[in-house]
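Data first, discussion second: the structure below is written as structure tokens.
For this view, one protein chain was removed and the others were kept in their places.
Moving on, here comes chain A:
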Amino acid sequence: MGRAPSRGVPAAYRRLMRDDPRDPRDPRLPTSPGFWRSPLRGPWFTSVLGLVLLAGITVLFVTGLLSYAAYNPDLSTVNDKTPDKGILGFYLFAWPTDPHWLYRLNQGVHVTLGITLIPVLLAKLWSVVPRLFALPPARSLAHALERISLLLLVGGGLFEFVTGVLNVQLDYVFPGSFYPLHFYGAWVFLAAFVAHVLLKAPTALRNLRQLREERNDLVSPRPAEPTVSRRGALWFVGGGSLLLFATTVGQNFGGPLRRTALLAPHGGAEPGSGPNGFQINKTAAYAGIDTAETAGDVWRLVVTGRTGTVRLSRARLAGLPLHSSALPIACVEGWSTEDQWWRGVRLRDLAALVGYEDDPPDVFVESLQRHGAFREAALRANQVADPRSLLALYVNGERLSPDHGYPARIIVPAAPGVLNTKWVARMTFGDL
């Protein structure tokens, strides 16, 4: 199929095989199978791409649901951007603090893999596009419903990829808040995806196992002369994925590796030099932090608990027993820093100050920041109890910079970046 015509073939046939727009038999409508000329289309090509997407999107879905759980949305309304989730939150669990790189890995995989899969998704959609125009529009009720389901599959899938890609570039043009859109969109997409997989995966596997290709409606009845083999086309798609991967993955590492992420939002050089020079999610200026409020003689940390309220200046906090932990900043946007060396007061020591000596409870943390969905955040008792969880005053041996949360910030192992509240003003311990 798709070989160049050999000598001896009638001239009229040769003309047909060539890409001649003047040929009267050239079907002009995309509803005609002869409209689609690429010799690459066929069950084998589509099946390979489909199975790659099956594996990849499964990983995207699992890491996405884990990331959702990592916010502990069932703990407090301030963590929950989807309060009407209903049974879609059925699997939620107390997000652990071990291993401390858990969220970093999860989100790095989610975003990097999502970006890497884009060429595969585009190629898959290209490979089946003749079916969009196929006539009759429906052969049976089941077929009609399947085609409606395909709209949810293609529209929902593209919606997920587009909102994700826009969000990591801070381009908030989508109609609503990212969290509910990407979360509920994922479930709509998943519903169509599972049905599609159950209907198609057996055929896809059979197509790959068979050495001789079976024919189907995707194979062009009048293929153009090939410019690349099917295998070559797959390498082409893989090359696109590799290029995206290579220019993105580095934003999860430090040093020279980050510089390889040439086009990723947090690739390239670090924003500064020195101990505070690592990546920033939102700067103090962006969050609306007023330096008058963070000045040493003004700022007080208000800690409330069982025994009442205490107010601590930064100097008094620095006089409490200080501890160190090496923890990363890992953002939902799929970038992270290497472990930074934080130094500060243990959260459980702060809980003990207000009456929770042996039984650290949940904590509600409020920031000075004016903007941002997470200027208030809740941490669960297991996160408060972890000895590595700190209210950090120093990083890498130096005072926190304003952009990293001066006068004091939360740092918790394995928690999503935004739950590590910066510019902390108030902490309320107690069961939420």
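The rule is short, and it goes like this: a residue touches a chain if its C-beta (ideal position, glycine included) is under 8 Å from a C-beta of that chain, and two chains touch if they have at least 3 such contacts; residues count from 1.
Criterion: contacts and distances are computed from a predicted model.
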Can you pick, from "Ribosomal protein L30/L7E", "Ethanolamine ammonia-lyase large subunit", "Na(+)-translocating NADH-quinone reductase subunit D" or "Response regulator", the UniProt name of the chain not shown? "Ribosomal protein L30/L7E"
Of A:Ala94, A:Ala142 or A:Ala373, which residue touches the hidden chain? A:Ala142
From the list A:Leu151, A:Leu205, A:Ala326 or A:Ala373, which touches the chain that is not on show? A:Leu151
Of the residues A:His100, A:Arg222 or A:Lys282, I need the one that contacts the missing chain. A:Lys282
Which residue from A:Gly50, A:Gly64, A:Pro119 or A:Pro223 sits in contact with the chain not drawn here? A:Pro119
On chain A, the omitted chain is touched by residues 19, 82, 84-88, 115, 118-119, 122, 125-126, 129, 132, 136, 138-143, 145-146, 148-149, 151-152, 154-156, 158-159, 162, 165-166, 169-171, 174-177, 180-181, 184-185, 187-188, 190-192, 194-195, 198-199, 225, 227-228, 232, 236, 239-240, 243-244, 247, 262-263, 265-266, 268-269, 271-272, 279-283, 285-286, 403
